[in-house]
Structure formats: C-alpha cells, structure tokens
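Missing here: one protein chain of the complex. Every other protein chain is in place.
A and B label the chains in the order they appear, each numbered from 1.
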Amino acid sequence: MSLFLSYLLPGIPYGFAYALMAVGLVLTYRASGVFNLAFGAQAYVSAVIFSIALRDGWPGWAAFVVSVLLASPAIGLAMERLLFRYTRTAGPLVKLVPALGLLIAIPAVTQMIIGTATRLPSSLVLQPWKVYFHLASTPVSGEELSTTVISIAVIAAFGLVLRSSGLGLRMRAVVESPRMAELSGVRADRTSATAWVLSSLLAGLAGVLLAPLYSTVSASNFTALLVAAIAAAAIGSFTSLPITLIGAIGLGIAQQLLAGYLPSGTILSSGLRPAFPFVVLAIALVARKTLRQPEARDPLASCDPPAVAFRAPARMTEVAVGSRAFTALVVGMLVATILVLVPGNWEFVFTFGIVLSIIFLSITLLTGMGGQISLGQAAFAGAGAFTAGQLAMHSMPVLGAILLAGVLSAVLGAVVALPALRLGGIAVGLLTLSFALLATNVLFLYPWAGNGATGLTVPRPVLGPISFAGNGAFFWLSTVFLVVLAGAVKLVQWGTTGQELAALRGSERGSAAVGIDVRRLRVVAFTLSAAIAGIGGALYASLEQSVSVNDFNYEFSLIYVVAVAAVGVYSVAGAIEAGILYAVLMQLTSTLPSRYSSLLALVFALAALTYVRHSEGVVAYAKAWVLDRAEQLARYLQAPTLRPPAEPGAPGAPVGSETGRAESVDMHAAPRSHS
Amino acid sequence: MTDERPQAPHDDVPALLELRDVEASYGPYRALFGVSFSVPERTAVALVGSNGAGKSTVARVVSGLVRAKAGSVRFAGHDVTRWPAWRIARAGLAHAPEGRSVFASLTVEENLVLAARALGTRRTSDALDRAFGTFSQLAAHRHQLAGTLSGGEQRMLSLAKVLVAPQRLLVVDELSFGLAPAIVDEVFDMLRMIRNTGTSLLVIEQHVDRVLSISDRAVVLVRGRVAAEGAVADVGPAIERLLPAHPQWSA
Partner (left out) sequence: MVTALLQTAGLTKRFGRVAALSEVSLRLDAGETVGVIGPNGAGKTTLFDCILGVLQPDAGSVSFEGTRIDRLPVFRRSLLGIGRTFQRLELFSGMTPREHLLVTERARGRQGALWKDVLGMGRPTPREKSEAADLLDLVGLADVADAPVESLSLGKSRLVELARALVGPPKLLLLDEPSSGLDDAERATLVSVLSRLGRRRDVAVVVVEHDLDLVSTLVERLVVFDVGRVIADGTVEAVLADTAVRRAYLGVGR
C-alpha cells in the first residue's frame, strides 16, 4: 500500500502541472477559438526569462513580475495583434497553422535573443528542496507543495472571474462570430485581446511553476507537458474546466503508477510512459461525444467576400499560355543547372527537395483537397521508410520495396482514418498527432520496425542494368516518381473524388444528402495520402541510405504542415514549391555560421505572419498577383482605347483590389463568360 | 390601420439616418452604386427590391458590418461611416441580420443576456421578461442551445435580441423569414407599436404589401441603386413598375 502511495503521490504535482497547462489551453480555445499549440512554447519563454533573471541576481518577485506579469502577456498581445486577429472568422486549419509556426519559432528565437537557461535555482514561495512533511512516508518537498497550491488557486480564480463577470460569455460569443457580438455592442477586438492576455498569463505562470519539475529548462520538456495537457483538455471535451482538472491529475498519477509498475528496461516501459498521454488523448478524442459536433459557423460569414478560390481562376488564353511557358522555362533551367553546373551537394539538395515534395503532396491531397488536418504525415513517411528498409534487408529489390512501402503506409492510413471518421477540424489533427507521437516513441523503436536510434540502411535501387546509385541517376528517379504522383493527384483533384472532397469540405450534411459516401471518401483521402507519404519516406530513406526514428520525429509533421500551408496547400504546384524551397533553405542555413542556425525558425515565424493574411499560400498569392497584372497589361495592349470610362459607378470600373484580383465584378451586370 | 399613424412625416423632420452616395463591394464584387436616402426620426421606412438588389448590403453598411467604399453614413448626428459596428450599436442602432443570426453555442438565455448586457441595459431580468413576453415560445426553450432551435425559433431569437435593449433605430432584415403566419402577424403588430413609441424603423421584407402597410416611407432598390424613394403613397406606382409583377396566386 505504501509502495502504491509512494508511486502515486509524486504524480500529483505533475497532475497539477498538466492541469495548469490544460486549463490554459481550454481557456484559450474557448476564448479565442485557437487551439494554441504554441502554449508550451510561451510557457518556456517565461521560464527562461525567470531563471535568467534569478541567475543574474534579481529578487524573486522582480523576476516573477517581469517574466509572468509583463513578458508573457506582452507576447500574447503581440500574437493576437499580429496573427490571430486575422484568423477570427477563419476555419480550423487557418487557426492552427500560425500556432504551429510559433511552436517552432518561439523557442529558437528565444534562444537567439535571450539565451538558454539551466535549472531554476529557486522556486517561488517555498524552499524547493526542503521536505516540509511526509505523506504516507513519502517526502513532500516545497516545490511540489507550491506547485499544487498555486495551481489550485489560479485555476479557481480564473474559473470564478470568467463565470461572474460575463467576460466568459462575451469571449464565447466573440469566438463564434465577432461581428454578431459587435452588433450587440461587444468590443470584439478588445475581448479577444483580453482573452490572449489572460491565457498568456497562465502560460507564463505555468512556465515558471513547472520548470523546476525538470532538470533543464528545455523547450521539448514543455512540449511534452503540452501533450499531456491536450489529453487532459480532451477529457474535458475542450470545454469543462473541472473535468479537465480531474483528468489532468488522473493523468499525472497514472503516469507515475505506470512508471512504477511496468517492468523497466523494455521498450514498452520506456516508450509507453511518454506515450501514455497520447493513448489517453486518442481514446478521449474518440470517446467524447461532444468533440464530434462540428464547430458552429459564423452566421455573418456572408459579410466577407468569398474566400480566395481553392483553385486558380481561369485566365485569358495569352496569359495562361505565357505563364505555362514561363514555368516550363524555369523548371527546365533549374534542371539543367542542377545537372550540369552546380556542385554535387546541391544535386543532393534538390533531390531531397523533390523527395520532400512527394511527402508534401500527401498534405496537399489530405488537407488542401480533403480539408482534413493531419499532424502525423511524418509518421506515415517513416512507416514507408522503415518498411522499405526492412524489405530491402530481406533482399527485396529496392524499387519494389519502395512501392510496397506505399501499400503498407496506405493500410496504416486507413487504420488511422477509422477513428478519425467521427471527428472534425482540430480533433482530427490531434488524433493524428497522437499517432505520430506513438509511432516515434514506441513503434519505430522496435528492431522489426525502425530499429530505434540506430536505424536501418536502405540501399539505392537498381533496375535491371540501370543503377540509381549515383546522385544524378537518383535525381531522375525521384523526378519520375514526383511527376507520376503529382499527375495522379491532379487527376484525382479534377475527377470525381476531388470534386466530392471539395463538396465535403463545404458541407458534410449537404454532401451526404446528395448521395456522397462521406465515410468512404474520408478513408480514401487518408489512404491515398498515407500511400504518397509512404513512398516519399521510402525514397527519402533510399536517398539518405540510412534512416532512423529521428528523421521522422513528430515535430517534422508539424513543420511540414506549416511549410506547405504557408506556400500553398490548395495546389499541387504548392507542394513542389514548398519542398524545393524547404530543401534549399535547409542547405543555406546549414552553410551559415552556427549562430545563425535559428534563422530557419525565423522563417517559420515569417510564414505564420504571411499565412494569416494569405491563407491560399504566399507563393500562390504572389503568382495570382503577377498574373493579374499580366492580364491587365495584355488587355490594355489588345485594346487600349476600349477601356471602360472611369466614371464612378460604371459597371466594371475597378475597385481597390486588396484581394489580389485586379478586376472587379458588378454583381448586377450580365455575366462574362469564363473561358 | 393607416389612421394610427401619428402623422405623415415631412422632409423637414430631421434625419436620424442618412446615406449619401454609398458605394459598397465585397472584394471584387460590387454591390452598391451610390445609394442615397434617409430615415427621418420616428419614421418607418421599408426597403424593398428584388433578390440580390443590395438590401442586405445597405443594412450591413448602416450597422458597420460592411464598410462603405465611398460616400457617407450619418446616424444621430454623427458621421459613422468609419465607425466599428460596436460603436454604432452603442449609439442606438440595432440590426437584426437576415438568416440565423444567433450564437449557436450559447443558450437562448445567454444570447439574450449578452445582447442586453453589452448595450448597458440596467436590469437584465426585465429585458428577458420583455423578450419572453413577446415570443412566449422561446421561454420554453430558455436553456436550450440556440443552434438546436428550429429555424423559426432562431428567427424569433434574432428578433428578440434586438428588442431587449431600447434603441433609436431598428434595422430588420427579412422580417417574416421562416416565421409562421400567426407569429408574423404578432411581429408586425409589435413593430407598429415600437414605431409608435418613437423608434425609427428600416425594414427589409420580401412581402412588399405587408411591409408597406406599416411603413411611412419606402425606398426601392434596383441593382444596387435607389430607383425610387418617398412616402408610401407616392412610390406605390413606382414599385408596381420596378419590381416584377406579382404573380396571380398571391393577388
């Protein structure tokens, strides 16, 4: 019994730690509609500031004021002003991507600006390492005690404030429809700024309180914390604070119990303990009925112009032909330079870009076309890579192994799709994230799968007399794969499946009512996407010739989504551009001196900034902008005198074109035919 | 019922709301082309026009949901063209948009409390009583999530939301949309009453005859432009001419 208690009691402060984060997450979600995956990163910033201030000899209260009461809310406010203000009426993907970008960017930028911090020298209220009393012969230290007490107080205080002041009500209203809230006289911008300030306050507090639980102040600790917090939040259906609290404590305790009772030294015990929250998360997501309800749509959405079309608008023939010729020229020149001019490692870089493009295509298909958020694509790629590795090890021809890898990934995709069927929006993303975490923490560690950190070797393929061992030959092989897969995705997009997916993205009820088998369609999208990711992963393995679990860490799944979304998730071209850009950027930053190594992270912050303004993707936006100008020019060259008179109100007179379409449409005029 | 009207308003009655050369568009889609008209104090104005004429857009510009690209909107002595919607609302303009304009994830009561509180209504409970008194059917669904109400019940709630706080100008879009005839009658009676207490009305409605019966003035919108404006008696013939003929079955 006392053994049981000695396992159980240390779980309680962990539980409260999770609770603090989980409550913060739920609060942000309810108050801003954003599932703030950067919450852990925010906590990390405060922890670093706090510990550095203490190290430099500041008094504890001053460090607290600066890190928790000033810095953290300031960051929250900045996030609201620069990013989330623009996503208020947007869909779940648009709300998620900036948070992911920050999750990647904040820790790196913090290290660049502020530096790193070691363990906190002291805790807030009580002496951290002093044992205050024993509970069932388990020592209770100051830090455990203060974490517990402060967490309870803070959570209760927040719950009370929201309930009593009507602020909670206003926040929920603003999340659903900022404009309708304004019609009732609510200041929507101020309300959502308040929401961000408050939730960032919680993040800062969590950071400072929780940092002592770990031996170093590292961002990954906070991300691990975050996952447990997400699980707790899911238990509370992302709404109920009390159930979230109970779930969090239960999770903390259960984790310690598992650690105590599972046989040590096996992959199951070393893997399951960190993976446990993901299992809980997956179960909670699938089991909680309330998570299945689709998010309420903004009834005043029709006050906005239609979102930029998911597909490029039809262009004038001259412009279309010109742009196609231009694309061909660029691609041709690129290929020529790679093969002829550039030194060998750039050949490798571009091949990497092409392989990456294939993995990114899987996101275009699933998320862009299918509207399903997946945060687990790297895991599907990993499954493909390891399948190819295992098969090659058992002397299967590598090319065949790559194709079979696609098949196995597809099966895995279908398996993940089944529980995801009942979920929508952000919940699907979290479910796939928990799959990715399970894969990297447990599945890929087994020798029969990814063989842990040692990894597997995958040779370059040989086809009869042709060997792809050389980088040049492998470049061509990957290009063939990319062209075939990209073409297939395009055909799917134009065909029945793509059109039905577009309908599904618009309205699930409407789709079912016209006879579309929504569940089958979802499974198909997941399966296809996983197959593509698997082939991409296998190619990647063969390119690198040796891969391990670290190549498919769950963080890559997040990075991939941000990269594709920021460049353009709705078109096949976007995936390829993103893949090449990413590979080139990686190479450039790796050649820079090491103190600039965080530059890539800055790119992600930038990506978040551009994404909230142009959710069709910054490259897609730029292309449309250029083509609009070209079209204007072409029209002018054709008939300079036939321009409509600039009389105000004349149908067809141009309006300010902030949507990037140069031409205006008079909704009352007879339609022009779109050729 | 025409004799109930206090008096036919004249042009010298000060304008509560005045639009001048308002242009509006949704991104590249243009909807309004130089719309000008005014709503005098204590007057009910009907805004009629065929589908897609821009009636809802006018309402949205007036309440600040859509910003005018050109022209100006004056309300209660202020130039509100650039004001955010919340400020216009607090200045006394209530707008019930078309369609399902309720917070689906809040309960009926929370919807009403929010509307009443944010506009500074002193006694929330009085406001609730008033709303439930008008739409007795809503009282039975007090604690139900507004998103699960029937279509008509949601419309009732949208209307109730603008009635809980006293206003100077009430803008109602698609008044009878989705409501059963008995409720439509009640709503028209209520608007008549509200008008008689001194609140101005700007009412958009597809059933032209009905809305004209409670209005003093009418504005006819055709393809984003004002085609006729004036006292109901004067614009009546213009409406016959501008709007497609009434089909025989509704004669």
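Convention: contacts are C-beta pairs under 8 Å (C-beta built on N, C-alpha and C of every residue); 3 or more make two chains touch, one makes a residue touch a chain.
Computed from a predicted model, the values in this text were never measured in an experiment.
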Full-complex contact with the absent chain, from B:79, B:129 or B:185: B:185
Of A:162, A:300, A:516 or A:569, the one touching the omitted chain in the full complex: A:516
Sole contact to the chain not displayed, among A:496, A:550, A:590 or A:638: A:496
Hidden partner interface residues of chain B, rising order: 26, 29, 49-52, 56, 98-100, 137, 140-141, 144, 148-153, 155-156, 174, 177-186, 206, 208, 243-247, 249-250
Touch residues of chain A, complete complex, unshown partner: 301-302, 304-307, 309-310, 488, 491-492, 494-500, 502-503, 505-507, 509-519, 524, 528, 665, 667, 670-671, 674
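Note that only the chains that are shown with their structure count from here on.
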Whole-Å separation of chain centres (CA-atom averages), chain A against chain B: 43
Chain A - residues contacting chain B, complex: 166, 169-170, 172-173, 176-177, 179-189, 296, 299-300, 302-306, 648-649, 651, 655-659, 661, 663-668
Residue ranges of chain B touching chain A (in the complex, touch as defined): 23, 25-31, 33-34, 52-53, 60, 63-66, 69-70, 84-86, 89-90, 94-95, 97, 99-106, 110, 113-115, 117-120, 147, 161, 165, 223-224
